[in-house]
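Can you read through this structure? Questions will come right after.
For this view, one protein chain was removed and the others were kept in their places.
A, B and C are the chain letters, set down in written order, and residue numbers restart from 1 in every chain.
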Amino acid sequence: MSILIDKSTRLLVQGITGRDGRFHTEKMKEYGTNIVGGTSPGKGGTDVLGIPVFDTMYDAVNQTDADTSIIFVPAKFAADAIMEAADAGIKLIICISEGIPTLDVIKAHRFAQERGAMLIGPNCPGLVSPGKSLAGILPAQIFKEGNIGVISRSGTLTYEVVYHLTANGMGQSSAIGMGGDPVTGLYFRELLEMLQNDPATEGIVMIGEIGGNAEEQAAAYIKNHVTKPVVGFIAGQFAPPGKQMGHAGAIISGSSGTAADKIAAMEAAGIKVAKEPSDIPSLLKNMMK
Amino acid sequence: MSILIDKSTRLLVQGITGRDGRFHTEKMKEYGTNIVGGTSPGKGGTDVLGIPVFDTMYDAVNQTDADTSIIFVPAKFAADAIMEAADAGIKLIICISEGIPTLDVIKAHRFAQERGAMLIGPNCPGLVSPGKSLAGILPAQIFKEGNIGVISRSGTLTYEVVYHLTANGMGQSSAIGMGGDPVTGLYFRELLEMLQNDPATEGIVMIGEIGGNAEEQAAAYIKNHVTKPVVGFIAGQFAPPGKQMGHAGAIISGSSGTAADKIAAMEAAGIKVAKEPSDIPSLLKNMMK
Amino acid sequence: MKIHEYQAKELFSTYGIPIQRQILCTVAEDAAIAYNMLGKEEVVVKAQVLTGGRGKAGGIKLAKSDDEAVSHAYNILGMKIKDYTVNKIIITEAVNITAEFYISFVIDRNSKSVILIMSAEGGMDIEEVAAKTPEKIHRFSIDPFIGIPDYLARKFAFVLFDKIEYINQFVPILQNLYRLFINTDASLTEINPLVITDREKLIAVDAKMTFDDNALYRQPDILDLFEPTTEERIEADAKDKGFSYVHLDGEIGCMVNGAGLAMATMDMIKLYGGNPANFLDIGGSSNPQKVIEAMSLLLKHPNLKVVLINIFGGITRCDDVAVGLLKAFEEIKTDIPVIVRLTGTNEEEGRALLKGSRFKVAETMGDAVRLAVDSQ
Partner (left out) sequence: MKIHEYQAKELFSTYGIPIQRQILCTVAEDAAIAYNMLGKEEVVVKAQVLTGGRGKAGGIKLAKSDDEAVSHAYNILGMKIKDYTVNKIIITEAVNITAEFYISFVIDRNSKSVILIMSAEGGMDIEEVAAKTPEKIHRFSIDPFIGIPDYLARKFAFVLFDKIEYINQFVPILQNLYRLFINTDASLTEINPLVITDREKLIAVDAKMTFDDNALYRQPDILDLFEPTTEERIEADAKDKGFSYVHLDGEIGCMVNGAGLAMATMDMIKLYGGNPANFLDIGGSSNPQKVIEAMSLLLKHPNLKVVLINIFGGITRCDDVAVGLLKAFEEIKTDIPVIVRLTGTNEEEGRALLKGSRFKVAETMGDAVRLAVDSQ
């Protein structure tokens, strides 16, 4: 098993005719993801790589029975795309687009919530359940089917970690890049709960960053609810205060949200925190013995 | 029994310190309505006729466990009062205020709906379950406990009808003035369903007006779902087309919404339609034999 | 409250909804100047009246020269359309139309929301389309907290159009029309027809707007557009005094408390062969001052032959009402017969008080109306 996506996932690509949309549609299709359609207003009736294109998400959902969508439209239009997906009945929306105004994300997230849809992202690499389905821009070849769940605020850092896991023979049940914006959809708490409940997951890697207090909250949750071994990593331990480090999320504000606070909270919850990404496989292996 | 309000109703008066609020609070209290409090921002901590006054509906609901509210605030503030009541957890909101901008009512109604609250009005006389509770500005003395449910778009016309019913020994289970605005809360359909399900109600009087198609829809509903005898009356049979007759609701637009259409639809559904209000008691008596 | 087509179009233009250029004229000669200012071969001369059916009444004409424009202007200015005299016309560019659509936002009682109504059968009486081919009418209820984001506007647009060029023109028209509706507290904004021109442009060729009277207090700019008829002015004055008054052309003046009861009273007058001179709801209470003002309003009616006062005594008891009526009529100077029908709380005491006064007192509505019809 896995979480969120698997062989039964029916995926729509919003913005399928754009450069990125088309490129990653091809990659996902190669991986075996069940892409049932895409949208591009005004291009309804055409196709991309044999995949039917619709004018609206309403049409697309009606005709394909899709349950999941991935968004590649430009930032200006991405929040609207999230709302359209939710309104059309999509239950899991993965928004890759970056640079969306935060107030737009707040609205879109709230709207999705009211429509009973889950959001991953925005500004995220998406997710993969290796061997089953890939909905994102993650490099497929580094993943391997297995029993480790990976959840992360970062992109390439996740790949780095997954690469080491795979190189050490530790495949993944699901790996999710949650995105680095100030407001994002599914986060550590919800994903930890899913991984804890997923029978295929036997160990968990959580990759955090400075800023906010999501890691502290996750640690508290893990202490009380997660019985599976968890290894963590926090990026930005030596980032200077107040500097924005690429991810808008990674701002140290005042005394909370520092790497030291996060690591302390995680270790207090029984999480092993790695110093370097390459230490993660061995730490996890020890805990899973 | 009765519908919507009874001895267990715990009523708050929004705008209790205003002229109308205070006047009708006294009337309702005399009738035996269980008024547990009122609101008037800035007057929290005082009382009106021994009834405690609160600054906000949140305070009022917290302290009194009220489930119902009645609104006497000026039109400009009335939609806001509806939303406050709904947000504070009130489940039945009766809005007496008239002259509220329709778009405000639409918002407030939708908000109440999302909060799981029912709205009666605005621009309505309220309702009474004779012998149990009165939440409105209806003249208490004309009502009598009994088995007739009365629902109406009009005010004084309702009193006229109730007066004849009472004079003919036909008491009422509940009588509801739904209000005459273009957008109002509970209407024929919902109230007919409640009256049909109310064991204490054995006959129903529905008083309609020209404009809209609520009476036609009610007739269709009655045909399929209401087994109790229904007598109807439609005001405005000879109103000139296009003229607004006091109630914004009573505009005849085009071919539908005329009194003739309504009467035909009602008669086709087995409803006896009275020519004069004074005919209603005898018509109903005959049906209830 | 209604406004003229040209006023609605000015609002449209402010909100970015494409219209043809238009020039307002109140003098026929100005039509020539307007024709030349527009600089187009073909123009349309359109009557500006606050009622429908202008086309059928000859209030819309095509002109191909300044002379022709003036001649149409002469014919149209001063014309009567359904009791409305035409005092204004617009001269507007003619367009070549390849398709017509109907678009409106309106308050809908049933869904208790603003609804969008669209049809590819534009330019006709939409209610006729609705009655005969309801499947050609598309209705969408708008959530007041969501409004019309791009995705919804696109969804609606694809119902009428295929081509992305039209979608891209229609989406902002829809969004702006809704924004106009909300911002001005409208009860109707209608484009009929919205057309596609031979140059593939979407343009609003006609425009209708009405506004929520309850919201005019916060819409001073809209209120400025109000051009009341004499009757509307009387009705507006009455409203200021707390009445609801509608002028009619019968002989029996009515004074009733409550709109429903007032309508029922008028119905019975008709039923018994009379004709009401007016609709007058004096509201909940009936204090002497209100009765005096209401009577002076009624007495202005040229056809008035008799007055019927129909009061239900509720919160205010019938005996109090009777005292009020007696007091009021001490100050009202008129010989017109006045029938009073009093029902409700303490009705017998009330009627007793009126005995021997100038009033003819009736017990039932039927009696009262019969008396009124007979007194004409």
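Please note the rule applied: a contact is a pair of C-beta atoms (placed from the backbone, for glycine too) under 8 Å apart; a residue touches a chain by one contact, two chains touch by 3 or more.
On a predicted model such as this, the values are computed, not experimentally measured, just so you know.
Enquirer: I'd like to know which visible chains would be in contact with the absent chain if the whole complex were considered.
Expert: Touched by the chain not displayed, across the whole complex: A, B, C.
Enquirer: Considering the complete complex, identify which of A:21, A:42, A:130 or A:236 is in touch with the unshown chain.
Expert: A:236
Enquirer: Touching the absent chain in the whole complex: find that residue among A:1, A:49 or A:106.
Expert: Among A:1, A:49 or A:106, only A:106 touches the chain that is not shown.
Enquirer: Please identify which residue in A:44, A:89 or A:139 touches the non-displayed chain.
Expert: A:139
Enquirer: May I ask you to list the residues on chain B that touch the chain which is not drawn?
Expert: Residue positions of chain B that touch the missing chain: 41-42, 44, 55-59, 77, 80-81, 83-84, 87, 111.
Enquirer: Spell out the interface residues on chain C facing the chain that's missing from view.
Expert: 145-146
Enquirer: Mind listing the chain A residues that contact the chain we can't see here?
Expert: 27, 75-76, 99-104, 106-107, 109-111, 137-139, 141-142, 152-160, 163, 180, 182-184, 207, 209-210, 212-214, 217, 233, 235-240, 243-250, 253-256, 259, 275-278
Operating definition for what follows: only the chains that are shown with their structure count from here on.
Enquirer: Once you find the CA centre of chain A and the CA centre of chain C, what distance in Å lies between them?
Expert: 56
Enquirer: With chain centres taken as the means of their Cα atoms, state the distance from chain B to chain C in Å.
Expert: 27
Enquirer: If you look at chain B, which of its residues touch at least two other chains?
Expert: Residues: none.
Enquirer: What residues in chain C touch two or more of the other chains?
Expert: Answer for chain C, listing residues that touch two or more other chains: there are none.
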